[in-house]
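For reference, the structure is listed below as C-alpha coordinates.
What you see is the complex with one protein chain gone and the rest in place.
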Amino acid sequence: MSQSRNPTFADEIKQSFAQQTIMSLIGAELSRVEPGIVEITLPYRTDLAQQHGYLHAGIVTTIADSACGYAAYSLMPPNSEVLSVEFKVNLLRPAKGETFVAVAEVVKAGKTLTVVRADIFAIDTEERRKLVATMLGTMICLTNPSLSV
Amino acid sequence: MSQSRNPTFADEIKQSFAQQTIMSLIGAELSRVEPGIVEITLPYRTDLAQQHGYLHAGIVTTIADSACGYAAYSLMPPNSEVLSVEFKVNLLRPAKGETFVAVAEVVKAGKTLTVVRADIFAIDTEERRKLVATMLGTMICLTNPSLSV
Amino acid sequence: MSQSRNPTFADEIKQSFAQQTIMSLIGAELSRVEPGIVEITLPYRTDLAQQHGYLHAGIVTTIADSACGYAAYSLMPPNSEVLSVEFKVNLLRPAKGETFVAVAEVVKAGKTLTVVRADIFAIDTEERRKLVATMLGTMICLTNPSLSV
Partner (left out) sequence: MSQSRNPTFADEIKQSFAQQTIMSLIGAELSRVEPGIVEITLPYRTDLAQQHGYLHAGIVTTIADSACGYAAYSLMPPNSEVLSVEFKVNLLRPAKGETFVAVAEVVKAGKTLTVVRADIFAIDTEERRKLVATMLGTMICLTNPSLSV
(Lines give C-alpha, C1' and ligand atoms only; values in the text may rest on other atoms or scores of the structure.)
Protein backbone atom coordinates (compact mmCIF):
# COMPACT_ATOMS: atom_id res chain seq x y z
CA MET A 1 0.00 0.00 0.00
CA SER A 2 1.04 3.55 -0.70
CA GLN A 3 2.07 5.89 2.10
CA SER A 4 0.49 9.27 2.71
CA ARG A 5 2.61 12.31 3.55
CA ASN A 6 -0.37 14.12 5.01
CA PRO A 7 -1.38 12.82 8.47
CA THR A 8 -4.84 14.40 8.29
CA PHE A 9 -5.68 13.40 4.71
CA ALA A 10 -8.66 11.24 5.68
CA ASP A 11 -10.37 13.98 7.67
CA GLU A 12 -9.65 16.54 4.97
CA ILE A 13 -11.19 14.28 2.33
CA LYS A 14 -14.30 13.78 4.45
CA GLN A 15 -14.65 17.54 4.92
CA SER A 16 -14.10 18.24 1.24
CA PHE A 17 -16.59 15.53 0.25
CA ALA A 18 -19.18 17.12 2.55
CA GLN A 19 -18.68 20.36 0.59
CA GLN A 20 -19.37 18.65 -2.74
CA THR A 21 -23.06 19.56 -2.75
CA ILE A 22 -23.71 17.35 -5.79
CA MET A 23 -22.92 14.31 -3.63
CA SER A 24 -25.82 14.94 -1.27
CA LEU A 25 -28.13 15.81 -4.20
CA ILE A 26 -27.56 12.38 -5.74
CA GLY A 27 -27.20 10.54 -2.42
CA ALA A 28 -23.56 9.44 -2.74
CA GLU A 29 -21.43 8.50 0.26
CA LEU A 30 -17.73 8.18 0.88
CA SER A 31 -17.33 4.52 1.79
CA ARG A 32 -13.55 4.01 1.95
CA VAL A 33 -10.57 6.33 2.38
CA GLU A 34 -7.06 4.90 2.45
CA PRO A 35 -3.73 6.11 1.10
CA GLY A 36 -4.11 5.85 -2.67
CA ILE A 37 -7.56 4.23 -2.59
CA VAL A 38 -10.98 5.87 -2.26
CA GLU A 39 -14.46 4.45 -2.76
CA ILE A 40 -17.77 6.26 -3.24
CA THR A 41 -21.09 4.43 -3.00
CA LEU A 42 -24.34 5.48 -4.64
CA PRO A 43 -27.71 3.77 -4.20
CA TYR A 44 -29.76 3.69 -7.39
CA ARG A 45 -32.61 6.17 -7.61
CA THR A 46 -35.10 6.56 -10.45
CA ASP A 47 -34.26 10.25 -10.77
CA LEU A 48 -30.63 9.55 -11.74
CA ALA A 49 -31.46 7.73 -14.95
CA GLN A 50 -31.00 8.00 -18.69
CA GLN A 51 -33.80 7.15 -21.13
CA HIS A 52 -33.76 3.37 -20.49
CA GLY A 53 -33.85 3.70 -16.69
CA TYR A 54 -30.14 2.89 -16.17
CA LEU A 55 -27.85 5.14 -14.13
CA HIS A 56 -26.79 7.99 -16.44
CA ALA A 57 -23.17 7.75 -17.64
CA GLY A 58 -22.61 11.27 -16.30
CA ILE A 59 -23.55 10.16 -12.79
CA VAL A 60 -21.30 7.11 -13.12
CA THR A 61 -18.63 9.65 -14.02
CA THR A 62 -19.53 11.96 -11.13
CA ILE A 63 -18.78 9.38 -8.46
CA ALA A 64 -15.75 8.01 -10.34
CA ASP A 65 -14.23 11.46 -10.79
CA SER A 66 -14.60 12.39 -7.11
CA ALA A 67 -13.19 9.02 -6.06
CA CYS A 68 -10.20 9.56 -8.37
CA GLY A 69 -9.65 13.10 -7.13
CA TYR A 70 -9.63 12.05 -3.48
CA ALA A 71 -7.46 8.98 -4.13
CA ALA A 72 -4.92 11.36 -5.70
CA TYR A 73 -5.32 13.85 -2.84
CA SER A 74 -4.59 11.16 -0.25
CA LEU A 75 -1.01 10.93 -1.52
CA MET A 76 -0.38 14.66 -1.92
CA PRO A 77 1.57 16.74 0.59
CA PRO A 78 -0.29 18.88 3.18
CA ASN A 79 -1.90 22.11 1.94
CA SER A 80 -2.50 20.78 -1.57
CA GLU A 81 -5.54 21.34 -3.74
CA VAL A 82 -6.60 18.75 -6.28
CA LEU A 83 -8.33 19.40 -9.60
CA SER A 84 -9.32 17.06 -12.43
CA VAL A 85 -7.29 17.58 -15.59
CA GLU A 86 -8.99 14.97 -17.77
CA PHE A 87 -10.57 11.56 -17.66
CA LYS A 88 -11.74 8.92 -20.05
CA VAL A 89 -14.57 6.56 -19.25
CA ASN A 90 -15.38 3.31 -21.05
CA LEU A 91 -18.96 2.17 -20.50
CA LEU A 92 -18.85 -1.61 -20.46
CA ARG A 93 -22.39 -2.67 -19.62
CA PRO A 94 -25.73 -0.97 -18.89
CA ALA A 95 -25.45 0.61 -15.41
CA LYS A 96 -28.27 -1.44 -13.91
CA GLY A 97 -28.17 -2.24 -10.20
CA GLU A 98 -29.37 -1.50 -6.69
CA THR A 99 -26.16 0.21 -5.66
CA PHE A 100 -23.09 1.48 -7.47
CA VAL A 101 -19.58 1.78 -6.13
CA ALA A 102 -16.65 3.61 -7.70
CA VAL A 103 -13.31 2.20 -6.56
CA ALA A 104 -10.41 4.52 -7.39
CA GLU A 105 -6.75 3.64 -7.08
CA VAL A 106 -3.69 5.71 -7.85
CA VAL A 107 -1.63 4.34 -10.75
CA LYS A 108 1.21 6.84 -10.44
CA ALA A 109 1.57 9.74 -8.03
CA GLY A 110 3.80 12.54 -9.28
CA LYS A 111 4.80 15.92 -7.92
CA THR A 112 2.43 17.79 -10.22
CA LEU A 113 0.25 15.14 -11.87
CA THR A 114 -1.29 11.96 -10.52
CA VAL A 115 -2.80 9.28 -12.75
CA VAL A 116 -5.72 7.39 -11.26
CA ARG A 117 -7.89 4.50 -12.40
CA ALA A 118 -11.43 3.81 -11.17
CA ASP A 119 -13.64 0.80 -11.67
CA ILE A 120 -17.35 1.31 -11.25
CA PHE A 121 -19.40 -1.71 -10.19
CA ALA A 122 -23.14 -2.29 -10.12
CA ILE A 123 -24.26 -4.39 -7.16
CA ASP A 124 -27.55 -6.26 -7.30
CA THR A 125 -29.91 -7.26 -4.49
CA GLU A 126 -27.92 -10.45 -3.95
CA GLU A 127 -24.64 -8.54 -3.50
CA ARG A 128 -23.23 -9.67 -6.85
CA ARG A 129 -20.82 -7.13 -8.38
CA LYS A 130 -20.60 -6.45 -12.08
CA LEU A 131 -18.05 -4.07 -13.64
CA VAL A 132 -20.06 -1.47 -15.59
CA ALA A 133 -17.45 1.17 -16.40
CA THR A 134 -13.79 2.03 -15.99
CA MET A 135 -12.12 5.44 -15.80
CA LEU A 136 -8.52 6.48 -16.44
CA GLY A 137 -7.82 10.05 -15.43
CA THR A 138 -5.27 12.69 -14.53
CA MET A 139 -5.39 14.91 -11.45
CA ILE A 140 -3.23 17.97 -10.78
CA CYS A 141 -1.82 19.04 -7.44
CA LEU A 142 -1.92 22.76 -6.79
CA THR A 143 0.32 23.38 -3.81
CA ASN A 144 -0.68 27.01 -3.71
CA PRO A 145 -4.43 27.51 -4.11
CA SER A 146 -3.90 30.69 -6.08
CA LEU A 147 -1.73 28.92 -8.65
CA SER A 148 -3.48 28.64 -11.98
CA VAL A 149 -3.35 25.49 -14.08
CA MET B 1 -24.98 20.65 -42.50
CA SER B 2 -25.54 16.94 -42.19
CA GLN B 3 -28.75 15.29 -43.36
CA SER B 4 -30.92 13.13 -41.17
CA ARG B 5 -32.43 9.90 -42.47
CA ASN B 6 -35.07 9.91 -39.75
CA PRO B 7 -37.87 12.44 -40.37
CA THR B 8 -39.04 12.37 -36.74
CA PHE B 9 -35.61 12.53 -35.10
CA ALA B 10 -36.25 15.87 -33.36
CA ASP B 11 -39.46 14.72 -31.70
CA GLU B 12 -37.89 11.42 -30.71
CA ILE B 13 -34.95 13.23 -29.11
CA LYS B 14 -37.31 15.50 -27.16
CA GLN B 15 -39.25 12.48 -25.90
CA SER B 16 -36.12 10.60 -24.98
CA PHE B 17 -34.68 13.65 -23.21
CA ALA B 18 -37.90 13.93 -21.17
CA GLN B 19 -37.31 10.34 -20.06
CA GLN B 20 -33.79 11.13 -18.82
CA THR B 21 -34.87 11.79 -15.25
CA ILE B 22 -31.43 13.07 -14.29
CA MET B 23 -32.01 16.06 -16.60
CA SER B 24 -34.96 17.32 -14.59
CA LEU B 25 -33.15 16.61 -11.30
CA ILE B 26 -30.31 18.93 -12.30
CA GLY B 27 -32.49 21.37 -14.26
CA ALA B 28 -31.02 20.81 -17.73
CA GLU B 29 -32.92 21.67 -20.92
CA LEU B 30 -32.61 20.68 -24.54
CA SER B 31 -31.91 23.99 -26.27
CA ARG B 32 -31.07 23.00 -29.86
CA VAL B 33 -31.76 19.93 -31.99
CA GLU B 34 -30.54 19.83 -35.58
CA PRO B 35 -29.12 17.08 -37.77
CA GLY B 36 -25.72 16.35 -36.26
CA ILE B 37 -25.86 19.13 -33.65
CA VAL B 38 -27.49 19.15 -30.22
CA GLU B 39 -27.20 21.61 -27.33
CA ILE B 40 -28.15 21.18 -23.69
CA THR B 41 -28.33 24.15 -21.33
CA LEU B 42 -27.93 24.03 -17.56
CA PRO B 43 -28.36 26.97 -15.19
CA TYR B 44 -25.88 26.91 -12.31
CA ARG B 45 -27.24 25.80 -8.94
CA THR B 46 -25.35 25.60 -5.66
CA ASP B 47 -26.35 21.96 -5.23
CA LEU B 48 -24.46 20.86 -8.39
CA ALA B 49 -21.03 21.84 -7.12
CA GLN B 50 -17.69 20.35 -6.20
CA GLN B 51 -15.73 21.47 -3.13
CA HIS B 52 -14.83 24.93 -4.48
CA GLY B 53 -18.36 25.78 -5.57
CA TYR B 54 -17.77 25.19 -9.30
CA LEU B 55 -20.01 22.92 -11.36
CA HIS B 56 -18.84 19.34 -10.71
CA ALA B 57 -16.94 17.78 -13.63
CA GLY B 58 -19.39 14.88 -13.55
CA ILE B 59 -22.29 17.25 -14.20
CA VAL B 60 -20.35 18.94 -16.99
CA THR B 61 -19.99 15.41 -18.36
CA THR B 62 -23.66 14.59 -17.83
CA ILE B 63 -24.90 17.33 -20.15
CA ALA B 64 -22.06 16.79 -22.63
CA ASP B 65 -22.69 13.04 -22.84
CA SER B 66 -26.42 13.45 -23.46
CA ALA B 67 -25.78 16.16 -26.04
CA CYS B 68 -23.29 13.84 -27.82
CA GLY B 69 -25.68 10.90 -27.69
CA TYR B 70 -28.54 12.86 -29.23
CA ALA B 71 -26.31 14.50 -31.84
CA ALA B 72 -25.31 10.98 -32.91
CA TYR B 73 -28.92 9.79 -32.79
CA SER B 74 -30.06 12.60 -35.07
CA LEU B 75 -28.09 11.05 -37.94
CA MET B 76 -29.06 7.43 -37.28
CA PRO B 77 -31.73 5.58 -39.26
CA PRO B 78 -35.26 5.20 -37.84
CA ASN B 79 -35.73 2.65 -35.04
CA SER B 80 -32.21 3.02 -33.72
CA GLU B 81 -31.12 3.09 -30.11
CA VAL B 82 -28.02 5.03 -29.07
CA LEU B 83 -25.65 4.16 -26.23
CA SER B 84 -22.40 5.77 -25.10
CA VAL B 85 -19.35 3.60 -25.71
CA GLU B 86 -16.73 5.91 -24.21
CA PHE B 87 -15.83 9.54 -23.82
CA LYS B 88 -12.89 11.60 -22.74
CA VAL B 89 -13.24 15.00 -21.16
CA ASN B 90 -10.54 17.64 -20.78
CA LEU B 91 -11.33 20.19 -18.09
CA LEU B 92 -9.86 23.46 -19.31
CA ARG B 93 -10.92 26.01 -16.73
CA PRO B 94 -12.91 26.04 -13.47
CA ALA B 95 -16.59 25.56 -14.40
CA LYS B 96 -17.72 28.88 -12.98
CA GLY B 97 -20.71 30.64 -14.51
CA GLU B 98 -24.41 31.49 -14.39
CA THR B 99 -25.33 29.04 -17.12
CA PHE B 100 -23.58 26.20 -18.92
CA VAL B 101 -24.17 24.95 -22.41
CA ALA B 102 -22.88 21.75 -23.99
CA VAL B 103 -22.67 21.99 -27.77
CA ALA B 104 -22.25 18.60 -29.41
CA GLU B 105 -21.43 18.03 -33.06
CA VAL B 106 -20.92 14.80 -34.95
CA VAL B 107 -17.36 14.36 -36.24
CA LYS B 108 -18.04 11.14 -38.15
CA ALA B 109 -21.26 9.19 -38.43
CA GLY B 110 -20.77 5.51 -39.19
CA LYS B 111 -23.11 2.57 -39.59
CA THR B 112 -22.27 1.18 -36.14
CA LEU B 113 -20.19 3.87 -34.41
CA THR B 114 -20.47 7.64 -34.41
CA VAL B 115 -17.74 9.91 -33.09
CA VAL B 116 -18.93 13.15 -31.51
CA ARG B 117 -17.23 16.18 -30.03
CA ALA B 118 -18.79 18.52 -27.47
CA ASP B 119 -17.60 21.87 -26.19
CA ILE B 120 -18.95 23.01 -22.85
CA PHE B 121 -19.14 26.75 -22.25
CA ALA B 122 -19.73 28.75 -19.08
CA ILE B 123 -21.80 31.87 -19.68
CA ASP B 124 -21.61 34.74 -17.21
CA THR B 125 -24.24 37.36 -16.33
CA GLU B 126 -23.05 39.54 -19.21
CA GLU B 127 -23.54 36.72 -21.74
CA ARG B 128 -19.81 36.16 -22.22
CA ARG B 129 -18.93 32.57 -23.14
CA LYS B 130 -15.85 30.78 -21.91
CA LEU B 131 -14.84 27.27 -23.00
CA VAL B 132 -14.51 25.23 -19.79
CA ALA B 133 -14.30 21.66 -21.08
CA THR B 134 -14.24 19.60 -24.25
CA MET B 135 -15.41 16.03 -24.82
CA LEU B 136 -14.50 13.53 -27.54
CA GLY B 137 -16.65 10.42 -27.47
CA THR B 138 -17.98 7.39 -29.29
CA MET B 139 -21.63 6.39 -29.56
CA ILE B 140 -23.00 3.09 -30.82
CA CYS B 141 -26.13 2.57 -32.88
CA LEU B 142 -28.18 -0.45 -31.92
CA THR B 143 -30.64 -0.99 -34.75
CA ASN B 144 -32.37 -3.73 -32.85
CA PRO B 145 -33.01 -2.82 -29.21
CA SER B 146 -32.37 -6.40 -28.13
CA LEU B 147 -28.92 -6.45 -29.72
CA SER B 148 -26.16 -6.50 -27.13
CA VAL B 149 -23.01 -4.40 -27.44
CA MET C 1 -8.21 -16.99 -17.53
CA SER C 2 -10.54 -16.25 -20.40
CA GLN C 3 -11.50 -18.92 -22.92
CA SER C 4 -11.02 -18.55 -26.65
CA ARG C 5 -13.71 -19.65 -29.10
CA ASN C 6 -11.23 -19.81 -31.94
CA PRO C 7 -8.92 -22.86 -31.79
CA THR C 8 -6.38 -21.35 -34.18
CA PHE C 9 -6.28 -17.85 -32.66
CA ALA C 10 -2.58 -18.03 -31.69
CA ASP C 11 -1.42 -18.99 -35.18
CA GLU C 12 -3.66 -16.39 -36.76
CA ILE C 13 -2.26 -13.68 -34.49
CA LYS C 14 1.31 -14.71 -35.37
CA GLN C 15 0.49 -14.55 -39.07
CA SER C 16 -1.24 -11.21 -38.75
CA PHE C 17 1.64 -9.80 -36.69
CA ALA C 18 4.06 -10.89 -39.41
CA GLN C 19 2.00 -8.83 -41.85
CA GLN C 20 2.27 -5.69 -39.72
CA THR C 21 5.28 -4.35 -41.58
CA ILE C 22 5.77 -1.57 -39.03
CA MET C 23 6.68 -4.22 -36.44
CA SER C 24 9.72 -5.38 -38.35
CA LEU C 25 10.72 -1.79 -39.17
CA ILE C 26 10.92 -0.95 -35.45
CA GLY C 27 12.12 -4.39 -34.36
CA ALA C 28 9.11 -5.44 -32.25
CA GLU C 29 8.33 -9.07 -31.45
CA LEU C 30 5.28 -10.93 -30.28
CA SER C 31 6.38 -12.37 -26.95
CA ARG C 32 3.19 -13.83 -25.46
CA VAL C 33 -0.16 -14.93 -26.91
CA GLU C 34 -2.82 -16.33 -24.61
CA PRO C 35 -6.60 -16.02 -24.52
CA GLY C 36 -7.23 -12.40 -23.54
CA ILE C 37 -3.54 -11.53 -23.00
CA VAL C 38 -0.92 -10.51 -25.55
CA GLU C 39 2.56 -9.06 -25.07
CA ILE C 40 4.81 -7.29 -27.57
CA THR C 41 8.48 -6.64 -26.82
CA LEU C 42 10.62 -3.91 -28.35
CA PRO C 43 14.35 -3.43 -27.77
CA TYR C 44 15.34 0.24 -27.55
CA ARG C 45 17.03 1.70 -30.61
CA THR C 46 18.36 5.23 -31.02
CA ASP C 47 16.29 5.71 -34.18
CA LEU C 48 12.97 5.33 -32.31
CA ALA C 49 13.44 8.38 -30.11
CA GLN C 50 11.91 11.75 -29.41
CA GLN C 51 14.03 14.86 -28.83
CA HIS C 52 15.41 13.76 -25.45
CA GLY C 53 16.43 10.30 -26.62
CA TYR C 54 13.51 8.47 -24.96
CA LEU C 55 11.26 6.11 -26.89
CA HIS C 56 8.71 8.25 -28.75
CA ALA C 57 5.20 8.15 -27.26
CA GLY C 58 3.90 7.15 -30.70
CA ILE C 59 6.09 4.04 -30.69
CA VAL C 60 4.99 3.22 -27.15
CA THR C 61 1.48 3.49 -28.58
CA THR C 62 2.33 1.38 -31.63
CA ILE C 63 3.24 -1.69 -29.60
CA ALA C 64 0.44 -1.11 -27.07
CA ASP C 65 -2.20 -0.76 -29.79
CA SER C 66 -1.16 -3.95 -31.57
CA ALA C 67 -1.01 -5.83 -28.27
CA CYS C 68 -4.53 -4.60 -27.42
CA GLY C 69 -5.87 -5.50 -30.85
CA TYR C 70 -4.53 -9.04 -30.68
CA ALA C 71 -5.64 -9.53 -27.07
CA ALA C 72 -9.16 -8.61 -28.25
CA TYR C 73 -8.84 -10.84 -31.31
CA SER C 74 -7.88 -13.85 -29.19
CA LEU C 75 -11.38 -13.86 -27.69
CA MET C 76 -13.29 -13.24 -30.92
CA PRO C 77 -15.05 -15.98 -32.88
CA PRO C 78 -13.39 -17.53 -35.96
CA ASN C 79 -13.36 -15.43 -39.15
CA SER C 80 -13.34 -12.12 -37.31
CA GLU C 81 -11.37 -9.03 -38.18
CA VAL C 82 -10.24 -6.61 -35.48
CA LEU C 83 -9.84 -2.85 -35.83
CA SER C 84 -8.93 -0.18 -33.28
CA VAL C 85 -11.81 2.17 -32.52
CA GLU C 86 -10.02 4.45 -30.06
CA PHE C 87 -7.42 4.45 -27.33
CA LYS C 88 -6.16 6.75 -24.65
CA VAL C 89 -2.60 6.65 -23.40
CA ASN C 90 -1.28 8.19 -20.19
CA LEU C 91 2.47 8.71 -20.25
CA LEU C 92 3.64 8.18 -16.69
CA ARG C 93 7.42 8.44 -16.84
CA PRO C 94 10.05 9.08 -19.53
CA ALA C 95 10.25 5.94 -21.70
CA LYS C 96 13.89 5.21 -20.89
CA GLY C 97 15.09 1.61 -20.94
CA GLU C 98 16.90 -1.18 -22.74
CA THR C 99 13.71 -2.99 -23.69
CA PHE C 100 10.03 -2.17 -23.63
CA VAL C 101 7.13 -4.55 -23.24
CA ALA C 102 3.45 -3.82 -23.79
CA VAL C 103 1.21 -6.17 -21.81
CA ALA C 104 -2.39 -6.07 -22.99
CA GLU C 105 -5.31 -7.69 -21.22
CA VAL C 106 -8.99 -7.72 -22.15
CA VAL C 107 -11.18 -5.87 -19.64
CA LYS C 108 -14.49 -6.78 -21.25
CA ALA C 109 -15.11 -8.80 -24.41
CA GLY C 110 -18.39 -8.01 -26.14
CA LYS C 111 -20.05 -9.20 -29.32
CA THR C 112 -19.16 -6.04 -31.22
CA LEU C 113 -16.78 -4.10 -28.97
CA THR C 114 -13.96 -5.25 -26.72
CA VAL C 115 -12.32 -2.99 -24.14
CA VAL C 116 -8.64 -3.66 -23.50
CA ARG C 117 -6.04 -2.25 -21.15
CA ALA C 118 -2.28 -2.29 -21.76
CA ASP C 119 0.57 -1.46 -19.44
CA ILE C 120 3.87 -0.57 -21.05
CA PHE C 121 7.01 -1.25 -19.02
CA ALA C 122 10.60 -0.15 -19.51
CA ILE C 123 13.12 -2.80 -18.53
CA ASP C 124 16.66 -1.80 -17.66
CA THR C 125 19.89 -3.77 -18.00
CA GLU C 126 19.34 -5.33 -14.57
CA GLU C 127 15.87 -6.60 -15.56
CA ARG C 128 14.04 -4.09 -13.38
CA ARG C 129 10.59 -3.15 -14.75
CA LYS C 130 9.13 0.33 -14.51
CA LEU C 131 5.62 1.23 -15.68
CA VAL C 132 6.03 4.04 -18.22
CA ALA C 133 2.58 4.27 -19.80
CA THR C 134 -0.89 2.78 -19.68
CA MET C 135 -3.49 2.47 -22.45
CA LEU C 136 -7.25 2.00 -22.27
CA GLY C 137 -8.79 1.27 -25.64
CA THR C 138 -11.72 -0.09 -27.60
CA MET C 139 -11.49 -2.65 -30.41
CA ILE C 140 -14.26 -3.61 -32.83
CA CYS C 141 -14.97 -7.08 -34.20
CA LEU C 142 -15.93 -7.17 -37.84
CA THR C 143 -17.33 -10.63 -38.50
CA ASN C 144 -17.58 -9.93 -42.18
CA PRO C 145 -14.47 -8.28 -43.59
CA SER C 146 -16.54 -6.20 -45.98
CA LEU C 147 -18.62 -4.74 -43.16
CA SER C 148 -17.92 -1.07 -42.63
CA VAL C 149 -17.57 0.45 -39.18
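Lettered A, B and C in written order, each chain numbered from 1.
FYI, a contact is a pair of C-beta atoms (placed from the backbone, for glycine too) under 8 Å apart; a residue touches a chain by one contact, two chains touch by 3 or more.
Please read these numbers as outputs of a predicted model, since none were measured by experiment.
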Which shown chains does the chain we cannot see touch?
A, B, C
Contact partner of the left-out chain, one of C:V33, C:I63, C:V107 or C:C141:
C:I63
Residues belonging to chain B that touch the chain removed from view
88, 90, 92-93, 107-108, 110, 115, 117, 131, 134, 136, 138
Where chain A meets the left-out chain, the residues are 85-86, 88, 110-113, 115, 138, 140, 147-149
Residue by residue, what part of chain C touches the chain that was omitted?
16-17, 19-22, 24-26, 46-51, 56-59, 61-66, 83-91, 93-94, 149
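The working rule: only the chains that are shown with their structure count from here on.
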Of all chains present, which has the mean Cα position farthest from that of chain B?
C
Suppose you list every residue number at the chain B-chain C interface; are over half of them used by both chains (same) or under half (different)?
same
As a quick test, compute the distance in whole Å between the mean CA positions of chain A and chain C.
28
Cα-centroid distance, chain B relative to chain C, in whole angstrom
32
Going by residue number, chain A touches two or more other chains at 88, 90, 93
